[in-house]
Each structure stands twice: as structure tokens, then as C-alpha cells.
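Please find one structure pasted underneath; my questions will follow.
With one protein chain removed, the remaining protein chains of the complex are shown where they sit.
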Amino acid sequence: MAAATGARVVTIDPCHTCQPLGAAYLLLGIRGAVPLVHGSQGCCSYVRYLLNRHFREPVKVAATSFHEDAAVFGGRRNLVEGIKNLLLCYSPRFIGVVSTCLSETIGDNIDSIIREVQKELNGKINVSSKQVKIVPIHTPSYAGSHIKGYDNASRAVLEYLVQPGKDSNGKLNVIPGIINPGDIEEIKHILVEMDVPFLVLYDISRTLDTPLEISMSRLPKEGTSVKELADAANSLGTIALCRHAGGAGARYLQKKFNIPALLGPLPVGIANTDRFLDSVKKLIGKEIPSSLEWERGILLDAMADSCQYTMMKRAALVGDPDIVAGTTRFICELGMEPAVVMSSTASDEFVREVEVIAREYDYNPVVISGGDLYDFESALKERRADIILSPSHGVEIARKVKVPVVRLGFPVYDRVGYHRRAIVGYRGSLSLLDLIVNSLLEFS
Amino acid sequence: MGGPITDVIHMVHAPVGCAWYTWGTRRHLSDLYTWALPGKLTNVAFNRRYCTVTDMEEKDVVFGGMKKLKKACLEAFRMFPEARGMVIYTTCTTGLIGDDVSAVARQLEEETGKFILYAEAPGCSGVSQSKGHHVANHQFFRQIRKLREKRPDLCMKEEEKTPYDIALVGEYNIDWDTKVILPLFEKMGVRVIVTFTGNSRIEDLIKMPDAELNVVHCQRSATYIAELIQEGFEVPYVGCSLFGIQQTSNALRRTAKFFGLEEQAEKVIAEETARVEKALSFYRERLKGKKVAIYVGAPRVWHWIKVMEELGMEVVAGACTFAHEDDYEKINARAKDGVLIIDNPNEFEIEEMLHEYKPDLFLTGLKEKFIGRKMGIPTLNSHSYEKGPYAGYAGFVNFARDIYQAIYAPVWKFL
Partner (left out) sequence: MSASLELLPNRRGHVVLNKKDAAEKPECGRSTLPGVISQRACAFYGARWMLAAIPDVVHLVHGPVGCAYYGRTVRRTNYRIFSSNLAERDIVFGAGDKLYNSIREAVRQFSGTRAVIVYATCVVGITGEDLSAICNRASTDLGLPVVPVNCPGFCGTSQAAGHDIAVNVLLEHFIGKGDKKEPPLDNTVNILGEFDVQGDLGEIEALLGQLGINIICTFSGRASTTAMANSHRAKLNIVHCRRTGQALAEAMHDRFHIPFLKVSFFGLEETTAALRAVGEFFGSDKTEKVIAQDVKKARREIEPFLPGLAGRRVALFFGASRMGSMAKAFQELGMEVIMAGSQFGCRQDYREAGDKVKEGVLLMDDAHDRELEELLTKYRPDLLVGGTKEKYMAHKLGVPFLVFPQEMSPFAGFNGFVNLAREVSGIMGAPVWRLAQSRREVSKLKVAVASGNGLTIDQHFGRAEQFMIFELTPNSVSLLEIRRPAGKESVSYQDSGGRDGVRQRIDLLADCRAVLCTRAGECARKQAGNTGLTVLEKEGPLSEALKWCSSVL
């Protein structure tokens, strides 16, 4: 099994981006929060633009707007002024200060600057009596990818906010990772069916998908509240749906407060979803209800009905590691052969996970960890595929090699409504199955 | 019977339901496109693209529908001037009210000069589809004979005939079966002048009695016309089966024997068998020992018993919708002892059969497919195939592949 990690020096058409995006993605799931990017305007503008396109929602991310003076003399003044102006404009409950390669390289100590500002603030600026939480999040853009950014943020926020109490709250923590509002809603549905009290940490399901109600409310009213985040230390367990994006938060809670942590796999397909339900059952002690057995049966039925169309078809997948690994198992369950499996972000764990699946189903895919789109295209020339599953930037490649494409993952900006779809759970997998089969039929 | 004729308008003289329900459901494909490029939209050639019906309403039933029928036919010819003829079908309603289709057909022939065939097969007559086959065979034969008498120019000219002409009878070109069958005959040196009725043109059908030999594949639906032609035109017929290696080879041999082309036949057989061996051995290995139940119209049950054996599989149960005695005799001749045979099963009986005999595969049609699946038994569409064709040598590989895909789909593991 080939596991190329890009022997090239130069990257051509990257399919992952840098940490600040992941951190912003996470922070936008906190009620009353505004991420404040400490760096150049581009770091904020580009992040907003990408999120605007995927969610078709307004995205409030502010920047401290480094110009040359800040680059030379340090960004302290920008950060101090930035926090004050942000408070005046939006009265947020929570500000996540996201560092960038620029601020990290010049060595701005955002932790101490924030402490300074907080001291200054008491009584000086007109904010409501509730204390504003300002949390530093270190996300240097030259380390890791947007996945790492989310991961770092998942831990940093908890470190700052968590307050252990005496009693357990009986809840299950869920850290979603970089998945869609539709996915989060589906997870919630499953947990409601299982009668499990839950706490979704960093819940974007109602902050990055909001109704058109002409209202003057500036910041979305939903999302995980600061109070809920503080309470996370009192839960019965944490499931990080994406091991790579959010695992750090789960592991932190486990290490510090002995709350069992389960990391992935993303519940796409029968086996992964079975495992998710089982994990919930073990952590919380609730049985799997017949309604979810029904859903499982419906998915199986759909798989049986369409096996003639999917059997022995070859699939190529690219995207974020947890989505790709989870979906790879599902397509194997459909009798499809994974021909090329590529993670945007380099990860040994990803390679191991895919190897296990491949061995189980006796396949020999090309596995690429941390490659770029040129790697993907080259691999496709070697290993022909019948269908491609990728975010929008894989579509051009699919057109070139004349293969149908199902949009999957982040970002999807050339179609509508993908953020409202789920791919997790039995129902989400069903919806993904329909997309895959219908694309194959349309193309044949 | 009539549906596969490609270059005629199929006019259903009935209330709309009869036509709607039979529109495009059977994959008797063809390559005649009057409006699209060949290769595109291969499923919807002329004979399946449009559904023409007289849409009988209450007042037509009360006052008679012949005038409406004639008007509709003339309109249809105006809209599709490229159609070479028409087949008019009557149904329960129009049969009962006594519409005289033959009269209308005659008038249309005079007025348009095109070929009009008709089939009076009210759904309520007989006990099953089989009556419809019977009726259509006889009626078509009569009409074709009359046409040949009236217009000898339509028969094949003597100088056009060759001593190796055959008609392939009872072959409906399901999913392009003819693509894998016709070349086999032709490689042997035999010329197929017409197929009754898969991908056929009406003018060729009129020439059917000009063949030297009729080779009958579907012996339930088309032996009638072969017999009638033998009686009326002294053209002999042989029955054969074109599924599976052994049976297809035997069919070629039997045809070759009639023409003295045995040597050529063996050559073709050897070539074709070698070509598919590798793929088949892959599937054979994995399908060995699997048990199969078959429920289809009638002939395919006995056609496929040997075919399954060639894949190392065993038929444990069979059922037919409209088999006659001769079909059951053929089944008995081919099946092992102890195989369950059901005539015209109802759903309850099918469920019992599946429950008792627990086959690994159920070859059947659309309405029974899902019963099997709900019981965790993989199924395959045995009327219009899944990804056919299934006949001949190349088709057999498709058949084996689809069987493999059905049985080995991972989904069954999760139940």
C-alpha cells in the first residue's frame, strides 16, 4: 500500500489551510463570541470570505489589523485597542484572540496583553455587568493546518473556562470538529432518541445556520454558552467526533478531571455509527432505542437496494482526515473499492486507520497523508476512479478526469445547502448514499 | 410480443391505464432513433420513447371507439411520418364493446399505405400473459400471411435469399441480448434475416417465412408462430437455449447441423469459450456451492438450471407464473430430484419457499425482489436484467458478475 507524503518540496494547489480558520470555526460556536484575529487584515478577510461562501451566512470575525508599524514594533497597541473597539461595537460575551504566524513570529505575548487589558477594563468601558471572557488561543499558521487550529482552540478554551463543581451534571460532552450544522443536528437527534442529556461544545448548528428573521440582534443568540463550557468538567464523558479536530479538548478533560474521552471515528456508515451508539451507551448507560434500530434497518435496506449500482465501483476521496477516514469505511460497506484516499492534513493516525479498513475489506488503496491537489490528480491518473468524493476544490479535477463528483466536507461553495446536510448517523449516511448512487446513475 | 418492433407506432386502444402501465417498463431495447443521435439515450429509442393511446373515456365506451381510434391513428401517422407501420392493441374494454379493429386496420392501410398489425388480447382472456402470447402469435401470423399474399413485393426476392438464412424467434433483445447473440450465428456463416421481435423492423418481420430455419429461444411465447410457419410455409424450426456456455454451444451446434456448418460452429465455440474463461473462473470460484431459487415467467426457469450449475451453483426451488405442461416437463428433465416447483405462486407461498429453502440468491422480478431482500436474501432482476445483456458467452460473464455482486455486497453481513 502506497503512503506517499509528497516527496516534492513545492506545494501545488494546497487543499488545507492554516490554523486560524479552525480556531475561528470553533469560536463561532460559542454564544455571544467574536473571534479576534491578531495579525494582518488578510488573515481575517480571507477566513470570513471562505466561511461566507460555505455557509452563506454572515460571519463576524474581527482583526487587529497589523500594519507596518505593528510588524516592526509589535502588535500590543493593536490588540489592546482592538479588544476595546470590539467590545464597544458588539458587546460580546466572549472574545477568542487567535494568533497568526505574524504575531507569533514577532513574539507578541497575547496572554499577558490580554491580562493587561482585562485589568484596565474593569469599570472603564461600558459593557454589561457580566464579565467578558477573553481567551488567548495560540494558532501559528506555519504549524499544522486548520484542523490543528480547531484542535488547539478546543483545548485552550476549556483550559480557560472550565470550572469543576461538586456534582456531576449527568451529561455527555460532544466536541463536533470541523463538520456541518446538519451533522451536529443529526448527532443531537440521535442523543435525544437515546434520552441522553448532552452538551455540544462549540455548537455551530445554530450560529452558522440562522433563519431570515428581520431582527436587529447583532450576534447569533444560540451556540454553547460560557456557563455551559464552564460546566464541561462535570460531565460523564466526552466524545470528540473528529479525533484530529477536537481530540485535544477531550484529552484535556480526561487528563485534568478524569472524564473518559473517546476520540472518533466520525460516525459515517453502519459500523462507525454502531460504534458511536455503543460508546454513548457505555459512557452514559442508556439503551439503544428501537427508533434508532429502525433507522439502521432503513439504511441497510437502502444499501441492499443499491448494491448493484455500487458494487465494485472505485472511489477516490480527499479532504479532512476524520471525514475521509469515516467515509472510507462507509464506501467499503457499500461494496465500493477505495482507490485513492487522501487527507489534507498529514497524520500517521489517519494512515493507520485507513490501513485497518483496507485490510478488513482486502483492498489496496493509494493512501496520501498531507498531500496537495496535484498529488491527488496524479494519483487519479494511476488509479482510475468511478467517483470522487471531495470538497469543491476537487471538482475541477473530477471534470478533468471525467468522473462524477459528490461534494463532501469543507468547503463546499459551488453548490447550495450542503452545510444543512448530514453525513453522520444512520440518516446522514443514508442521505450520502443517495447522493453517491444518484451521481453514479446520472453519469452512466 | 409487439413492443420490441422498433419502427412502428404502438397504439393502445384502451383507457389510459393500460398504456401508462406498460410504457417503458420492459427493457426491450432498440437502436432506432428518429429524433436523437444513436448512442445517446440508448434506453429510449423510438419504440419506448412514446406512448400512444386512444384514452377511451365513458362516452367512447358507450358510443363505440372506432371513430376515435381511426382519428388517433391518422393523427399519429401525421406526427410520426417516419413510422413504417402500426400495431394496434385492444384490451378488456375495447374487446368487450366489440370494436372491430380489423376493419379500422384495413381502412388505415388503404388510406396511408402503411403496415397495420393488430392484436386483440383483452386482459381478461385466458389465465395469464400466456394467452396474450398465443393470441398475438396467431393474429400476427394471419395478418402477415395475408399481407404477403396481397403484396408479394414485400416478400424476400429469390435472388436475395441465401441458403443460410434463419429467423431468431422468441428473442426480445432485453438489454441488448442480440448484440451478444447475433454475431455468434454470423461468425458461423449463418445469416439472421430477422429477429421476432427484438430490435426488429416491420418489413423484416413480413419476410420471416422466407428463412430456411426458425431458431426458437423463448419457447413459451413464440413456438406458436414457428409451428404456424412450419405448417403454412414448410419452414422447420428448432428450439434452443442461449444462456450459459454449454447451452449456447449446443444451440450453435444444432443450428450448424441443419446447414452443414459444424466445423465453423466448433471454431466459434472454442474461440468464445476461451475468451470468457478467465472472468468466469474468477466468479465460479466464489459462487461455488451457493443455492439459488428462481421465479420468473416460465422458460427461464428451465433455461437457467444448467446455467447455474455451470457456475457451481445449485437450483433448490423454482416457480413459474404462466408455464404450460411442456415447460414443467423441461424443468423436470433438467432439475435434480427434490427441487421444489411451484406453479403460479402467490406471495405467501414465495415467502414460505424462501423461508424453508434459504437460498443464497433469488432470481426473480421487480415485485418479488424486495420480499427477498427484506429476508436478507440477495436478488437479481431476472426479467430485464440488472446490467445485461445476459445471453450468449459475453452475456454470461455479465450474469455471473451481477450474481457475484448481489451475493457479496457487504450489506448482508450487517443483518
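Think of it as A and B in the order they're written, each chain with its own count starting at 1.
Everything that follows uses one rule, which is that a residue touches a chain if its C-beta (ideal position, glycine included) is under 8 Å from a C-beta of that chain, and two chains touch if they have at least 3 such contacts.
No experiment lies behind these values; they were computed from the predicted model shown.
Chemist: The complex has one chain that is not drawn here; which of the drawn chains does it touch?
Modeler: By the stated touch criterion, the chain not on view contacts A.
Chemist: Based on the whole complex, identify which of A:Leu50, A:Leu158, A:Ile204 or A:Ala304 touches the chain you can't see.
Modeler: A:Leu50
Chemist: State which residues belonging to subunit A touch the missing partner chain.
Modeler: 8-21, 36, 39-46, 48-50, 52-53, 56-68, 70-71, 77-79, 81-86, 88-90, 100-102, 105-106, 140-143, 145, 210, 212-216, 218, 374, 393, 396
Heads up, the rule we're going with is that only the chains that are shown with their structure count from here on.
Chemist: Just curious, how far off is subunit B from subunit A if you go by their C-alpha centres, in Å?
Modeler: The mean C-alpha positions of subunit A and subunit B differ by 55 Å.
Chemist: Give the list of subunit A residues in touch with subunit B in this complex.
Modeler: 270-271, 300-301, 303-305, 307-308, 311-312, 332-335, 361
Chemist: Which subunit B residues qualify as touching subunit A in the complex?
Modeler: Contact set of subunit B toward subunit A: 370, 373-374, 378, 380, 386-387, 401-402, 405-406, 408-412, 414-415.
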